[in-house]
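With one protein chain withheld, the remaining protein chains of the complex are depicted in position.
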């Protein structure tokens, strides 16, 4: 199929990518909107197209637990989940990263209950941002499938050895058909280094994993993880570059800039919303506005340096968060402002909470946001720092 | 016992406070270092001193789930946990807050595995800061027990109706004996408003709880939660004031300032570490240094305004985080800098990761931190923004 | 002549598929509880189709929390009622087969073990239907689902249906029963009994799912009946550990009659080797017949 | 004359209390697995005392992940071995009673149901010992623990010991067995068999805990023996569902002999009403005797 | 960019229709996108599916509010669902009905054509699965997508007899519309 | 502020001793704190417990590194544990041993006293539980805490015979030390 | 927003008429019907209404909710119900 594009559902595109990465073990549990990924993988296995052990666990907790067992045994491992499933795995997520197991997980982003809601936002993966996982966010199905391959090369790098999440918007990507180009299995295998971990469960060399870490050593283990995440920054760039070169993509860097060169106003977000953001930028550019956008492709490690660099020169940044920490703000916004504070780049900053629980974010809403940013620029100050966009009735906080 | 001090373990002090608050249902699962709290409560029940239904669940997931059931039935409810137990509850935490159930939970803060570690840090409760719970942090056993009472008055307030965590450092508080004053049961009952929720599971008025929230409504529900957390800011202050007045405490406000009046350098943290921080401030003050400290008592809602106000005039702030988001920084630091960015208070800011997994933080370490802050002041800039303190050997990043 | 209670505590307007056995099961079960009851419900078809905010199909107080905790939530409700001295109120926990025998197993096991006065009802449609027909522990052997699809190298689900009734009974609870939407009186009687008995009780109701099983909605009840008549789903009670009141079968039908109308078993009739698989299923029915002395002489 | 394998795969220097039945159990179980094995272990006394970084008491590859997932982790190990064509390596999952019958029940149930080739060993010391002797589902009735303390209004634990052997067996797995540290040969034979049999197997070992039960360390083995001799802990195997090889008792001892040396039952001998409680326990032993035909004529 | 909305009922293949549309357009050299109305609908309930066609890469992933084309699979929907919502004034609505367009109960500025897709489907497939007939009609009425591409895609998706018959249905429907 | 470290073995009541110390000092009007060395130690393993006494409110909650007083419950610890670690030069070490202080294998600048607490305990309690004897000795040797307060606290904690006997043990030990 | 915790009032899905989902409709031959109630018992949508017809009890379909699944027709012991494609 190489470089031959095909119209395909996002979930299936990812499943094809994973088939090419050839994990030895898949352990997964169904949850909307991740289901089509694992169903497709099941079908590959049933049809003999993929030679993985597929463990049909009884819960997400066991999905990630079986991944831990499998990865510690030296097997390349895959799982995927969403929302409630990711929350249920929470304890195991920390465990996987603390054990330094390069598991790759697809996250079909979905909102959290209560109230139960099966539609897209980012509260799920953002909510586990402390768990020590690398987090990549895809804008398109192409990116989702490419990242699913890249993830193995990043995670399994000896200087990294951290589990990696590939986040894609539930429904908006997973259930949407669009053209993608899927590398051949051989090409993928050729791109990926074989997984040969230094330590694994092996009767030939019987090591003990998951010991008690006393106060004497614990800080150092955490620091090593911290350090590895630091290393990941370069490794990610390198892998993105190599991949782009090999497969003719232009997906480089932890962030992507869009018409930011001379932009006074910069819209910043992550995931599939970037499409409509770019469209909005284009149409506002046509109106003569100096506006640009930044897409965050890696949220962990935090792309601090890249962001500051890209924002330089702008007057106002508007951060669109598809999550909100109740009692605080959107996570991307908070984390970005942290970086801005200690830089000499100091635009006005506004946070917009958008798209919670599948609330659609059409161009009009993004234009509204751009207008608010413009107003801030005019006034030279931010009146209301955080706003929920398209809030109904009494709750409209305009 | 009123205002009659007694030397008591922190866990037992909290258990006494809870006994006074008289929850109808307790559902808890043992985990170090929370155990003494629930063991004491068990003993109270076994001895007929406390008339609660004590549900000895088979996991923390069920602990919080039973709390959800109980609280939704209109019963005042208590639980306590730590670390892995809190992580395991994660999914239910979001559920409890989304259902707006004013459950009170004690968290005996402990580090997270892997590697498994039973000692104190704040990664557990900080790790669930997005879950929609109010989070209070105690410095002393007195504060822990007072907060355990105050929590009900805050959580059950009709303008709040949010679950509340009372965080206390594992071992350092839970297992330490020190003098505390425990109000009489009658005084506590007198202080607390009766719990009479507007909505509950009741055959007389059979409502449906936990419905599906479609994209049409979901944002609004989240916004209501956001709003309620906003209300909590004032409610907390009010409850703290009333309590202080009634019981002769001086625990007011979402933060506590310590000798900050003319301080050039301000150390900021939360929890039991504040004791040694204050000691350090005193001894550096004696050396003539203009140094002060701020204790964060409420982390959710974020005490943004109060913090900015208190920091005003300082040259350097040093934030001591007993947690670290791998790939980012300490949460208190990141969140504080977010607030600073949009204020006109602009000290230099440094982040120190301390006390992970029970690593002791003696006065010497705090002095080291203060010295680093001083150096930053001298140089007029921050060289290294985040530092792990007391890192061993090769890992020392000085 | 009218035998069943007319009052509907699970009302019309729910969004279940036409011919949904689960909806029928819930409707019948709700005839067995009186108004003085509180229900919990796990995530799944039943929950999603019955509680689209701001609407609800439930006439008794009802709480959905999560997928895996219906039993634990019910335990909390029951504890609260005990604390309030309102033991007269019945507590019913509900879940699908996935929410019960798989992801809900720990919370169910804990609730049973602790002896809560809760009647647990499992609506068994033999797969995760709400998410699109994935295999659950309760999926019968050789059924094709979206995660155990029949394919070149697969005959569908490889494991035998998990025996949740036996697992529940192993908790030494006073009452366990199987029921079927094809036998409404029996179903209602069993749920009633489960409610009346003090302590934890467990009832598993077989509820065919036209969408998931791939049959026309009109034969939902017929299929439920065939499951019983072939010996694949045995109706019985277990009181204080003793098996009781097994529904005997007059002329046990061959399993093909049950399998044939269902798309999930289609491959057994098409693929080479399918016959042996059908035989395997027949053996399950035969062994049930033997174990439970099903055949009426 | 030397009968047990001399090789220790669970070595000295572990931090278990003196006289720990659990450590003895693990040591014996590790004699039943050969070097070509991989073990997982749930959080608990065994894990904490045997793996203080940078040291380990384990001679076979060993992995501790969390408290509640030993079975699921082992399932993942086994799947990886299958993928690598290394089915010759044995996989052993270990957990305490709490990690098995309570918090680990879902993951255990799932592993058993899916048919992984894993031998699960539950070390049953009848409470959460690692965290300071809290009640578990496996705590016997009337035992005082820190969360089910005897007190003015309490005789300790209110529920009967959960029958995890029966629950495991209800999963239709090929082999289930109970063992005791007082019978090392029997124990080793059973763990060996569990390992050899293809598919999921479950062995529960009774392991007295001086600290938690409140007895002197020297009588750990004696107490384990008394549990068997009184009929409170029955040694048996269940192969393909059939109970086999029940260890018969010559002169069944009264339960007092077992209860008396243990502080957790002290209140039964002191508090008013204790006698009836002891009688209750005797009845459990008697009913075991009846069910399993324990008494040797 | 052209935006298309398809109305149908759960089980009628509206989503498949949107997907086939996108696939075929892509074969024709257009950029294309298709997605369902992400819902919890069950068999029988009214559902929607969407597609976008464009000469340029499609980046927009928001819902479709002002479609250029609306396809209605089932005339019984007209009473229940606001099928005209947002339809562009110069847009086109294609309705499956045995009636002629004057008698159809739709008020719109947009163009409207009717086709008895059910009849065609019953005729050729023997089943009232109308989605492919409506695609054929769409091809005929709009020229946005070639019949050939559609036929190839439907046969790819349903190899063998079923695909062939559906290709026939498409052709027939296209012809009917063009007449 | 005075800082105290108690060495013992799991099961010997070192933590209880620290707690009683704090409680008694508080009764005497001092501020006090007690805490264990937070570990995973099992019965028989060497353990430590700590206490702080002060005229002012105690805010410090870090570990104790340079104790003023060290109490050693069990002479067999001397070979295994560095009991002198951090002891202040003007500090005091109290060792339970039947030997006299010259023969005890401890090198320190601090003062050192020995007491045969085991004998006293065996004598009065009939069990080798030495913690209360050592508390009595501490009271006698340092005067930091009154015997009376200690006796009240131990009787409060262990009502009845056991408390009484332990009070007696304390008194006896204090006297022995003072002699 | 009527409340803050997504709470719904009992039985309110009755405001949603699932009758619109129907493609086929059960048509009753009132004369055949013996009022045995089986159709009502087995209807997943509680869509049968008891009624008098010429002095006898019969069960007619509640077209507001009937989804046309056909169970009633299938289960009617006297074949009093026939499923027909509905003209709306």
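Order as written gives the chain letters A, B, C, D, E, F and G; numbering starts at 1 within each chain.
The rule we apply is simple: a residue touches a chain if its C-beta (ideal position, glycine included) is under 8 Å from a C-beta of that chain, and two chains touch if they have at least 3 such contacts.
This is a predicted model, so every value here is computed, not measured.
Across D:59, D:86 or D:166, the single residue that touches the chain missing here is D:59.
Where chain D meets the chain that is not shown, the touching residues are 1-4, 6, 8, 10-21, 23-24, 27-28, 50-60, 181, 184, 210, 216-222. Of the residues in chain A, those that touch the hidden partner chain are 98-100, 161, 199, 206-211, 213, 217, 220-221, 224-225, 228. By the touch criterion stated above, the residues of chain F touching the omitted chain are 9, 44-46, 75-76, 79-80.
In this section, only the chains that are shown with their structure count from here on.
Looking at B-F and A-D, the interface holding more C-beta pairs in contact is that of A-D.
Distance from the centre of chain E peaks at F, each centre being the average of the chain's Cα atoms. Taking each chain's centre as the mean of its C-alpha atoms, chain C lies 33 Å from chain D.
Per-chain CA centroids place chain F at a distance of 82 Å from chain G.
Separating the centre of chain C from that of chain F, both taken as means of CA atoms, is a distance of 64 Å. The set of chain G residues that touch two or more partner chains comprises 1, 5-6, 8-10, 18, 21-22, 67-68.
Among the residues of chain E, those in touch with two or more other chains are 40, 44-45.
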